[in-house]
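First up is the structure itself, then whatever we jot down about it.
What you see is part of a larger complex, with each chain still in position.
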Amino acid sequence: MEEKKARDMIKAKRLEKKVTIAQLAKTVGKNSMFVAAALQGNHRLTEEEAKKVGHALGLDKETTEALSKFPVRTDFPNATDPFKYRLLEVIGVYGDALREMANEMFGDGIMSAIDFTIDMERVTGSQGEARCKITLNGKWLEYKTF
Amino acid sequence: MEEKKARDMIKAKRLEKKVTIAQLAKTVGKNSMFVAAALQGNHRLTEEEAKKVGHALGLDKETTEALSKFPVRTDFPNATDPFKYRLLEVIGVYGDALREMANEMFGDGIMSAIDFTIDMERVTGSQGEARCKITLNGKWLEYKTF
């Protein structure tokens, strides 16, 4: 809850000052997706990075410090909004296919969601239409036998 | 159920003949992720493509035809296996960040899961480790006002 208040405060300040996430990402020298996740309370910044964000948005000390605490990531998807739903649907339609392909390409294991990066780009399709490209990149972890 | 039987039969034949999904994808001239989804019953092949797969795996007529029927995609994720779970966790940790970034980059809308492609690659990380790279690419759809 505390955490939620910090998150809401940061967003309010950011909108008020018309600072984009992309600008904050440049300020701290990190990927904008990582910074967006940190502003949502799902990643943490170093204390130094937190101070830079706090300075850029004019945050008070407590809110600034919240940005570098250990996050507790708990808001996982059941019912959800239309944007996140399409991502769930992708797992529904392609999840088994991805595992089959991964078994074929890598063996028995999983793609790590921890040693992991994600990125979003705006690309143009063959009809000139705007397309959203999301890249997931995670270390392959093989099941250990013992 | 019917559909499940066809799916299980196809997988059994494929393992028996030691034909990979990648080889089948080359046979029909499509992306291996799409073909993997079709073999799972989540996409459909054209009748011609179905026949090529049927021929390659020695499927009977009925099973071959099942590959080009309209799929009913219903196996969506609640509880799940460890592989698909990491994908769900990614949506849990980055879902709100992705929407925020998308709002900033595109406006109010969603990435289509229908006018959409997906691909998986094996890449090597900076420590020489194997990494799994999954690329999602969907048309951007803006909310229509009226």
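By letter and in written order, the chains are A and B; residue numbering begins at 1 in each of them.
What we mean here is this: a contact is a pair of C-beta atoms (placed from the backbone, for glycine too) under 8 Å apart; a residue touches a chain by one contact, two chains touch by 3 or more.
Here the structure is a predicted model, which is why all the values come from computation and not from measurement.
A.B. asks: Starting from the 2 chains in place, I would like the total count of identical chains in the complete complex.
C.D. replies: Copies in the complete complex: 10.
As a working rule, only the chains that are shown with their structure count from here on.
A.B. asks: Calculate how many whole Å lie between the centre of chain A and the centre of chain B, each centre taken as the average of the chain's C-alpha atoms.
C.D. replies: One centre to the other, that is 23 Å.
A.B. asks: Which residues of chain A touch chain B in their complex?
C.D. replies: 20-22, 32-33, 36-37, 39-40, 42-43, 73, 75-78, 80-84, 86-102, 104-106, 110-113, 116, 118, 120, 122-123, 125, 129-140
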